[in-house]
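First, the structure itself, so that you have it in front of you.
Omission of a single protein chain aside, the complex is shown with its protein chains in their original locations.
Per-chain residue numbering starts at 1, and chain names A and B are given in the order in which the chains are listed.
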Amino acid sequence: MRIKKLNIGILLFVLVGVVPFAAAFIYALLYSFGIIGVANDGFTLQFWESVITSGTFFKSFGYSFLIALVAVAISVGGALWITLKFRQQLETRFMSFIIYLPLAVPGIVTGFFTFQLFSKGGFFARISHKLGFITEASQFPDLVNDGLAIGIIFSFLTMITPFFVLLFLNVYKNERVEELSILAQSLGANANQISRRVFLPILLKKTWVLIVLYFIFLLGAYEVPLILGQESPQMLSVLIIQEIKQYDLDKISEGYVVAVLYTLIVSVAAILLFLPKRKRAYAT
Amino acid sequence: MRLNWKPFVLSLVVLLILFPFVYLVFLSLASEWRFPDVWPSYIGFKNWVTVFNSEAGLLKSFFSSLVISLSVAVFSTTSGFLISKAVFYHPKKRVLTLLAYFPYILAPVVFAACLSFFFLKMGLFGNMTGVVVAQFIIAFPYALLFFSSFWNEKVKSYEDLVATLGGNKWQTYTKVLLPLAKGLILICFFQTFLISWFEYGLTSIIGIGKVQTLTIKVFLFIKEANYFYGALSCCLLIFPPVVLLYFNKRYVFKKFV
């Protein structure tokens, strides 16, 4: 009786949690090999060949990878620095409310706001004009929809840095880093040694899975690069959606090739991240 | 004496955090703001007044967003709580957890693009039900994983205790499990609400522009270069999470792995 009830729960889990993902993946896979799809007539490797030879995927993947890496590296570094230097100040009532505020801003608003700030007709362009740095809008440097993805990276930073600060503050408290630091001090460690041998290792060890997870989220980010990205290369999600929604039917299949590759990479990352954690063998 | 630089940096941080909020409200009050001008030629409540008549459809969007997000939050939190029990008491819970992570870390917009065929076949394309179902599919793994730490040995002991005291399954839920999980359930509710409230890509694919949530509106206004209405929709979008933050920070801070 008890076993049967549990199985209904597992059945529902598979139905809602596993079947949609499997269906989506199989659909994309079949489409990418031309087995299904409006204009496709049977198995072909043509779309895979063209995606791989044209290098669209690799360019886009590399581009997304770099952007996500730069954004995560800067924000983790910055957040660690803020946690180390401003921990006490951030615990006051006022500050502990303020630092949560950025979490209330969704990606699409961040993208919109960054555009308003940095575009050629935006806030900083107006200020620069007023101050006489530029005389025409076109003279303002490309900070959005630009090749170096400055706008995208800026948006990502504003989105994830506050999160990491809050995360590190939490871990700092829960792992009793304060007490351990005092202990290290009594053992003769100086401030520098404490941050390098106690503070950093504990915080990073406790959070690295989340850091990688946020890297993966940024890799697949959509709204921000949609608003702030350039024509080419594009970040992965934008590229996939653009190709799948095209009228050129070959492109649709190629879009699904990219989708399959992206899903595979993300799934492998999930397996590496979440499978090796061994818990107790069985619970009585 | 060494100069104490911390207060300056801190004040700067506060300004940087508050600036977007102030700027968006300011932008939502502006109109006819030509390029080199540092100050718009109109500042007032003109844009906000239009919210309350149907011209821009913003109020309607606000309420459809609200209905969609509330539905997603109710369905995903309820099912996440009930189903997570089966998953996290299961001997193979590690593999099951991994399966839940696949849809969780995949970009929702790509997920939606690959699922859209099925939604089309089921008549769930371009309507509110479809958007709710699609968002539920991505919010569910979140809710499920959210409750993973709740089902531990101690809770199992409580369940056994209630059984030996003569309680049935229903009583175990109503008298013990729900009261114990109340706080977590509330947090999960608001977090899944926000997942839905903030969602753009998936909604745009499954709703094909017919279901106009607030995020869709923001993007439409950006495309029309109507930045003042865009800012106004942003304000509406940010308002509920700020209110939630005021009540409890944990409603908005998603930190679990």
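Convention: a contact is a pair of C-beta atoms (placed from the backbone, for glycine too) under 8 Å apart; a residue touches a chain by one contact, two chains touch by 3 or more.
Please note the rule applied: contacts and distances are computed from a predicted model.
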Protein that the absent chain corresponds to, by UniProt name, given "Cytochrome c-type biogenesis protein", "ABC transporter ATP-binding protein", "Sarcosine oxidase subunit alpha family protein" or "MxaC protein": "ABC transporter ATP-binding protein"
Which residue of B:Leu12, B:Val67, B:Leu161 or B:Val243 touches the chain not shown here: B:Leu161
Identified contact with the non-displayed chain, of B:Val25, B:Met128 or B:Val176: B:Val176
Touching residues (missing chain, whole complex) on chain B: 154, 157-158, 160-168, 171, 175-176, 179-180, 182
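The definition used in the following text is that only the chains that are shown with their structure count from here on.
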Chain centre separation in whole Å, for chain B relative to chain A (CA means): 17
Contacting residues of chain B [partner chain A, same complex]: 6, 9-10, 13-14, 17-18, 20-21, 23-24, 27, 35-38, 79, 82-83, 85-87, 89-91, 94, 96-103, 105-111, 113-115, 117-118, 136-137, 140-141, 144, 153, 156, 197-198, 200-201, 205, 215, 218-219, 222, 227, 230-231, 234, 237-238, 241-242, 244-246, 249, 252-253, 255, 257
Touching residues (chain side chain A, partner chain B) in the complex: 5-10, 12-13, 16-18, 20-21, 23-25, 27-28, 82, 85-86, 89, 95-109, 112-113, 115-117, 121, 123, 125-127, 129-130, 137, 158, 162-163, 166-167, 170, 209-210, 213, 216-217, 220-223, 226-227, 236-237, 240-241, 244-245, 255-256, 259, 262-263, 266-267, 269-271, 273-275, 277-279, 282-283
